[in-house]
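Comments concern the structure below.
The complex is shown incomplete by one protein chain, all other protein chains being positioned as in the whole.
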Amino acid sequence: MPRLDEDPFLTPPILTGGRPMSANKTRDWRSVRPVLHAEKCTGCMLCWKFCPEACVSVQGERPLIHLDWCKGCAICVAECPAGALTLAEEEAP
Amino acid sequence: MLEIRFHGRGGQGTVLAAKMLADAVLRSGWGECMAIPEFGVERRGAPVLAYARISKETIRVRARVYAPDAVVVLDPVLAASPAVLAGLKPGGIVIVNSEKTPSAGRRWRWLAIPAKAIARSHGLGPRTAPMVNTAMCGALVAALEVACLPSLEAAVRDAVPAKPEENVAAAREAYSLARRRLHAAA
Partner (left out) sequence: MRKALMGNNAAAAAVKLARVEVVSAYPITPQTQVVEALADMKASGEFPGRFVRVESEHSAMACLVGAAQAGARTFTATSSQGLAYMHEMLHWASGARLPIVMADVNRALGAPWILWTDQTDSLSQRDTGWLQFYCSTNQEILDSLLIAYRAAEALLLPVMVNYDGFTLSHTYEPVDVPAQEAVDRFLPPLNYQYALDLANPRAFSALPKPKEYMRLRRRMAADMDRATVTVAAIEDEFARAFGRRYAAVEPYRTDDAETLLVVSGAPASTALEAVDRLRAEGLRAGSLRIRQFRPFPAAVLRAYAGRERRFVVVDRNFSMGHHGIFCEELKSALYGVKGRPKVFGTVAGLGGGDITVELLEEIWRDADAGRLDEREPLWMEDAR
């Protein structure tokens, strides 16, 4: 069981990412998610500016939050001056 | 020796829960203790593990816990993960931060503790993400019967970075609730 006896040359000599970073989804890191209330949104895009994950993009004059990468830090909710973002809890699948 | 595994998320005080258990055991004179973080890259929100060992004798094993006697689940979202039950000994106990007891099988004992509500009622952490670690530690100490209440309270008071008396109250409330539920089940 514990012997490392496979052919060492089967391991490549350096470690490289096997896929693009965009495939490295971080949605399961969060326990809360931001919810956009479009009727209150003024399109100021502070959420886009402050998102440390850069997972908010600009769609027309409104933000689009990409939940595959959102880690639920809630900075966008704290920064939104219009109160257009609220937090919802993630529930067990 | 009793071995415990904690499942939580970065920022929930999972490691501190293990430390408070260890400290309570040491202070009560029950025996020896060790609290071990799973050595991940610290990041808020990511699933994290911690372990504890407690024993009447000197603890010499310095490795992760693979076959726990008890599992503590701080984040209810994680409770459904198969990793929670991995290696859990038959007859072992699962303590979940939850309002309702999951459909219990016969293989393990289950104890649900509404730690989120307890933590909220004592004003611990943000309302959306209350700090449940002290309540969960209180329930664990009651379930394992390894420390007296004053030792638990001292361990909590010493460990938490803020609101010591509120944290102590949360631990005490969960401790009493766990005792009542376990006695009712027995």
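The first chain written gets the first letter, and so on, giving A and B; residue counts start at 1 in each chain.
Here is the rule we use: a contact is a pair of C-beta atoms (placed from the backbone, for glycine too) under 8 Å apart; a residue touches a chain by one contact, two chains touch by 3 or more.
From a predicted model like this one, the values you see are computed outputs, not experimental measurements.
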Candidates B:V61, B:A83 or B:A185 - the one touching the absent chain: B:V61
Touching the absent chain when the full complex is considered, from A:L4, A:A23, A:A38 or A:A54: A:L4
Candidate in contact with the missing chain, chosen from B:L2, B:C33, B:L78 or B:I118: B:C33
Option touching the unshown chain, where B:D23, B:D75 or B:E153 are the choices: B:D23
Residues belonging to subunit A that touch the chain removed from view: 1-5, 14-15
Interface with the unshown chain - residue positions in subunit B: 18-19, 22-23, 26, 32-37, 39, 41, 59-64, 66
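By definition in this document, only the chains that are shown with their structure count from here on.
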Intercentroid distance (Cα basis), subunit B paired with subunit A, Å: 29
Parts of subunit A lying in touch with subunit B, wherever the complex brings them together: 28-32, 71-74, 87, 89-93
Touching residues on subunit B, where the partner in the complex is subunit A: 9, 43-47, 75-77, 79-80, 128-129
